[in-house]
Each structure stands twice: as C-alpha cells, then as structure tokens.
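Coming up: chain A.
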Amino acid sequence: MIQLEEVKAELEKSLGVQTELSGSGLLVPKSRLLDVFKFLKENAKYQMDYISNLCAVDYLKQSQIEIVYHLYSMRNKTGPIGIKVRTDRQDCIVPSATPLFRGAEFQEREAFDLYGVKFEGHTDLRRILMWDGFEGFPMRKDYVHEDEDRYVEHP
Partner candidate 1 sequence: MWGTGVLKGMAVTIKNFFDTYTSKNGIFTVEYPEKRLPEKERFRNFPILVYDEKPEELRCVACDICAKECPPKCITIVKAKDAQGKPLKQPEVFDIDFTVCMNCGICEETCPFDAIYMDHEFELAEYDRMDALIYKKERLSRPWTHFEKIRPTDAKEINERRAKDATKTAAAVKPAPPQASNQQT
Partner candidate 2 sequence: MIAAFYLISVVLIVSAVLAVSLRNLIYCTLCASVVFISSAALFFLLKADFIGVVQILIYVGAVATLLLFAVMLTKNLVSRQYYVGQKRKWSYGIFTASAVLWVLIGSIRSQTNLAELVTADHQLSVVSLGKEMLTAFLLPFEVASLLLTAAMIGGIVIALEEKKKSS
Partner candidate 3 sequence: MTNTIETQTRPSLSTQQLEVSIGPQHPSTHGVFRMNVVLDGETIVKLKPVMGYLHRNHEQLAENMSWLGSMPYTDRLDYFCSMTNNIAYALAVEKLMGIDVPERAQYIRVIMAELTRLVNHTALVGFLLNDLGAFFTPVLYAFREREKILDLFESVAGSRMMCNYMRFGGVKLDLPDGFVDCAKAIVDNYPPFLEEMERLLTKNEILMARCQNVGILLKDLAVNASVTGPVLRASGVNYDIRKIDKYGIYDRFDFKVPLGTVGDVYDRYYVRILEMRESLKILRQAFKELSAGPVISQKGLIAAKSPRNMKVPAGDAYGRIEAPKGELGFYIVSEGGTKPYRYHVRAPSFINLTILEDMCLGHKVADAIIILGSIDIVLGEVDR
C-alpha cells in the first residue's frame, strides 16, 4: 500500500507542488494537475499507468465541485493514489487527463454530462448518457426535477 504522506513529500520535493491530505486522496491545485499526473506516470518508483476511477463530487455548502482520480500501477501492481481537484461550482473548468490517460475519456464525458465540469483539452466533450437536447446537469445537488408530465420534444 502506498502511503499518501510519502507521495505528498515526494511531490513537494521534486515538483514543488503544495498538496494537502483530504480524506483518501491528495488535494492538488488545479493548475499543476497535469504535471502531477505526468510525474506519477513516468516516475520509476510509482509508474501509475492506469487510471481506474474518475468521478465528480458536488459540495453544495462550500459551493465547490471536487474531481476524484484513483491511479493504480499495472506494471508493479501497487495500490491506489487518490488525487483530488477542487473547482468553483459556477465556471468549473478542469484540465483534461485524456492526453495522458485514454481511460479517462468516457468518465470525463460523464462528469461533464451529469455535473457540468468542462474538461479543457478533451477531444469530443459532449453528453454521453443524456440525449443531446437535455439542459441542466442532473446530478448536481441543486438540480430541480422537471415535472414528468411536461412533453419534451426529442430530436
């Protein structure tokens, strides 16, 4: 199992990135996210080449949306490193991880579809689960259910 404190120290030492421990992951500033990923992917010790899980969490009280990444290494079979990024709820833009990990492609589209997080650098960011004409982001805490009886014109 990889100790998060050790990773935190390693990141600070080599990249000079200030990260703090939150829950089961390291909170990384949005600007340095891609550098952290590149570092974890290429570094000999970690070789985190497999992004297992990517999901968005909506913290209404702090009006923040947090994106959680879980990275694993398939080569030396080591445990998860949780990386978290926080953005503001209104204009939430996060650098996309698809250039480094193709596995994040569909999960980022789902986060965009359900939470409205725009991933810049994503090849074709469109809705994946909802139909194209759908407005609003259903998984947000403040999402108001449209009443089912209203007839919606589907394309």
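If you want to know what made the cut, all candidates are chains of the complex that A comes from, given by their letters.
We adopt the following convention: a residue touches a chain if its C-beta (ideal position, glycine included) is under 8 Å from a C-beta of that chain, and two chains touch if they have at least 3 such contacts; residues count from 1.
Computed from a prediction, not measured in an experiment: that's the story for all the values here.
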item: Selected partner (touches chain A in the complex), from 1, 2 or 3; value: 3
item: Contacting residues of chain A [partner candidate 3, same complex]; value: 23-25, 49-53, 55, 57-58, 68, 70, 74, 77, 79-80, 82, 101-107, 110, 114, 127-131, 138-139, 155
